[in-house]
Structures are given as structure tokens and as C-alpha cells.
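For reference, the structure is listed below as C-alpha cells.
The complex appears here minus one protein chain, its other protein chains still in place.
This part shows chain A:
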Amino acid sequence: MNQWKLKEIVLMSILGVVFGFIYLAFFGVGKIFTGLLAPFGLGDLGYEVIYGIWFIVSVIAAYIIRKPGAALMAEMIAALVEVLAGSTTGPSLLLSGFVQGLGAELAFALTRYKDYRLRILIFSGVGAALLSFPYHYFTAGFDAYAPWVLTLMFIARVISAIIITGIIGKFVSDQLAKTGVLRGYALGKELQEKRERNAA
């Protein structure tokens, strides 16, 4: 935490706040999908297909700031903001935020915070999916479900993490870098260097 600049911490906090509210909004989206699938007894699948959205701030914060702990802390801040805003899931959201953030952090830690190519971002999203599934297995009572339903849910979650967390997460960050507001942060600096190299 001591190597962090204050502006990086505040940026991470603000990203956490914005995405905390986006996360809350997506609970509504998940409910609509759940409602559509519920008559078949597959209501839980409604959340799984968009599950990747709940890992996205990890990838965005880590990709922009590129410091150890960014993925984990950003996800926990987003969870905290959901609690502050009066989410009905309550303080236990902090725990699931921790588990998801840890999963996302893993990919970056394994590459020693040096590699931020698309495949690593996707790997980070998949890590969050892999770690969060056993956690929900425990808290949501998945133990009572038939194995084929569980397998379907797990596959849906991983695919969703690949597409939404990895690919869309990178896309959003790159678009932000193009606007120039990230000039003071690692991603913006990288873009600047690339441009200079191309110009030369």
C-alpha cells in the first residue's frame, strides 16, 4: 500500500464505487433472466450467464493501475459500496467480494504483475469464476442440486467470465485510455509510449 500514489488509491476507490452501483443494477438483470428460466426449474442459470459482470472491476482496476492488490481491493470496495448502498445481500457480500477478488488477483500474481495481455485478463476472470463457484456451492446450498445442473451452471459461469470480464473488461479500459484521462496511470503511459514509438 505504501508504493501506491494517493491518486491511484482514489481512482481505485472511485472505480469501486461506480462498479458497485453497476453490480447492484445487474442484480435486476439477473432477476429477469432468472424469471424467464424459473418455470423450468433452472432459475439459478439466469445469474450464471451474466456472472462475469461481477468480476469486471478487478480486471479493469488491475489493467489500469498495474500494482499488486488492485484486483482484490477494487472488487472488495465494489462489494463494500453495495453494502453501503443498502444491498439486501448485506455484509456477507464482502466475503464473496474477497473470494472473487482473490481469484482475479491470482492470474496477475502468477505473472508477477508484468503481463497484461488479453489472455491474462481472461485468465483472471476465469480465476474469479473458479474460486467463487465453490464459495457459492457452500453459501447457496448447491450441495442439494443434481450434478448435471451444477455442471451447466459452472460452464455458464466460466464462459460468462471469459466474455464479460476478460474481453469486455479490456475493451472498456482501452476505450477509457483513448480518451486521455488515464495519462497519469500505467495503462495510459503504455498507450502514450506506443504512440510515440509509432510516430517515430
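One rule holds for everything that comes next: a contact is a pair of C-beta atoms (placed from the backbone, for glycine too) under 8 Å apart; a residue touches a chain by one contact, two chains touch by 3 or more; residues count from 1.
We take it that contacts and distances are computed from a predicted model.
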Among "Inositol-phosphate transport system substrate-binding protein", "NADH dehydrogenase", "Energy-coupling factor transporter transmembrane protein EcfT" or "Spore coat protein JC", the UniProt name of the subunit that does not appear here: "Energy-coupling factor transporter transmembrane protein EcfT"
Per the touch definition above, residue among A:16, A:52 or A:101 touching the missing chain: A:16
Absent-chain contact - pick from A:118, A:155 or A:181: A:181
Residues of chain A (touch criterion as defined above) contacting the omitted chain: 1, 4-7, 9-18, 21, 31, 34-35, 38, 41-44, 73, 77, 80-81, 83-92, 94-95, 138-141, 143-149, 172, 175-176, 179, 181-182, 184
